[in-house]
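For this depiction, one protein chain was excluded, whereas all remaining protein chains were kept in their positions.
Moving on, here comes chain A:
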Amino acid sequence: MSRTLPKALLGATAVAALLAGGPALAAEPLKIGVMATLEGTYTVLGEDGIRGFKVAMLKHGDTVGGRPIDITIASTDASPDSAVRAARKLVEQDGVDIVIGPLSGSEGIAIRDYSKTQPQVTFINGSSGAQETTYVTPSENFFRFNMDGAQWSAGLGDYVFNEKGYETVATIGEDYSFIYTQVFGFALEYCAAGGEITDRFWVPLGTKDFASIIAALPDDVDAIYLGLGGGDAVNFLNQYQQAGGEANLIGGSIMVDGTVLSSKGKAKDALIGVPSAGPQADTWDNEAWQAYVTAYKEAFPPDQRFPSPSLLATGYYNSTDAAMICIDQLGGDLGEGQSAFRDCLSNLELDAPNGKITLDHNRQAIGTNFVIEVVEAENGDLLTQLVSMKEGVNQTLGIDPDAFAQIGLPSREIPECKSSYE
C-alpha cells in the first residue's frame, strides 16, 4: 500500500496536468536569465538594475507573445570571472533562452567572449559600457541597447571647456575598462575643444581610502574629473570633504547617478552643481521619460527605490523592453536558432524613455546623450537636471571610423590629449 499510494498520486497529478494544461503545452515557458552585481562595491547599482528589469516586466506582464516568462536572477560582483560564472549557471544549469546583463564594464567583455561559445542563447547587455565589448571582435548573439561609456560622455568636454571655462583638468578614475572608455570619450571632446588634461590617476576598483590620492591631486588645475562609482565614489567624496577639498568637480556618468546621489550621509553634498553627462536627466520634462519615472515610482515603495531611476535601471529596462517587444511581435516563436528574434532586435527602433535607440552593424546602440548638472530638490533629494542633449550619438562619436580606429582602444594612456583626431 505504502508503495502504491505515491504512484497513484503521481498518476492523478499527471491526468490533472493534462486536463488543465492542454493549451499550455503549445506555450512552453520562455526562460530568461538576468545577471546583475548584487554583491560587492556595486551592489546598490545591481539592485537598481534589477528594479529596471522588473518595471519592464510589469509593463509586459507574465505572459509575452503567448508564452509564460520564467525568470532566474544570478548575482555577480563586477569582476569578469564572477560574470562568467553567473552566465554559465544561467545557461548551462538553468537552460535559459535569453540572458539579460551584465552590469559592469569588464563583465561585458567577458560575457561577449562567453556568448560566442553559446550560439543557441541570445545575450542582451544590461548596462555595461566598455567600448571593447561591441567594438572589438563583436559577437553575433550579443546585443547592446545602451551606449558605451564614451558615448555617455558626449557633450561634456565641450560644455565644461566652453561654458564652464575649465582649461586644465586632472582625472581620477577606477582602473578598468568602463572608466577608460568614459575618460576616452571625455578627453576626445575636451582636448579637441582646446582643453588640457594634466594628470590621469587610476585607482583599483574597490578602493576605500582615497586620502593619499586626494593629497596627490594637483591644486593648479581648473577642475577634477571623477570617474568613480558606487562605494568608491561615496568614500572619495567623504574623504574629499574631510580633507577640505575645494576644487571644481566634473562627474563621470555613474558618479552623479542615483546610486551615489541617494547614499546616506553628507558626502554626496559635494556633488551639488557638478556637471556630468550620461544617458538620462532625472528631471527631464519629456512625456515618455516622466511616464517611465512614474512607473518606476509606483512599482516600489519609497524606501526600496531611489527618488528617480538610475541609469542602470534605465539600461536594464530598455534591454528587457526590447526583448519583450520582439518576443511579442514574433508571437513567442524565436525562430530557428533564435534567428527571427535576433533579426527583430537588430532592426528594432526602440522608443526608449531616454530617447530613440537603434543598433549599428555591431549590434551597438546609437542613442541620445544628456549633459546634466546636479541640483537639490525641494525635499532635499539630489537629482540631475538637463543642460543640453545630443541625439544620434554613435560609437565612433561622429568621428570618421578609420580616424577613430587610429586613436586606439581606451586605456590608461589612450587617447592622447590632442586638438584634433581626424
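We adopt the following convention: a contact is a pair of C-beta atoms (placed from the backbone, for glycine too) under 8 Å apart; a residue touches a chain by one contact, two chains touch by 3 or more; residues count from 1.
Everything below uses one rule, namely that contacts and distances are computed from a predicted model.
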Choices "Branched-chain amino acid ABC transporter permease", "Ring-1,2-phenylacetyl-CoA epoxidase subunit PaaA", "Cytochrome C biogenesis protein CycK" or "succinate dehydrogenase" - which one is the UniProt name of the chain not shown: "Branched-chain amino acid ABC transporter permease"
Of A:Thr168, A:Asn238 or A:Thr358, the one touching the omitted chain in the full complex: A:Asn238
Residue of A:Ala27, A:Ile213, A:Ala295 or A:Ile366 in touch with the missing chain, whole complex considered: A:Ile213
Absent chain, residues of chain A that touch it: 38-41, 43-44, 46-47, 77, 175, 201-204, 206-216, 230-231, 234-235, 238-239, 241-244, 260, 262-267, 304
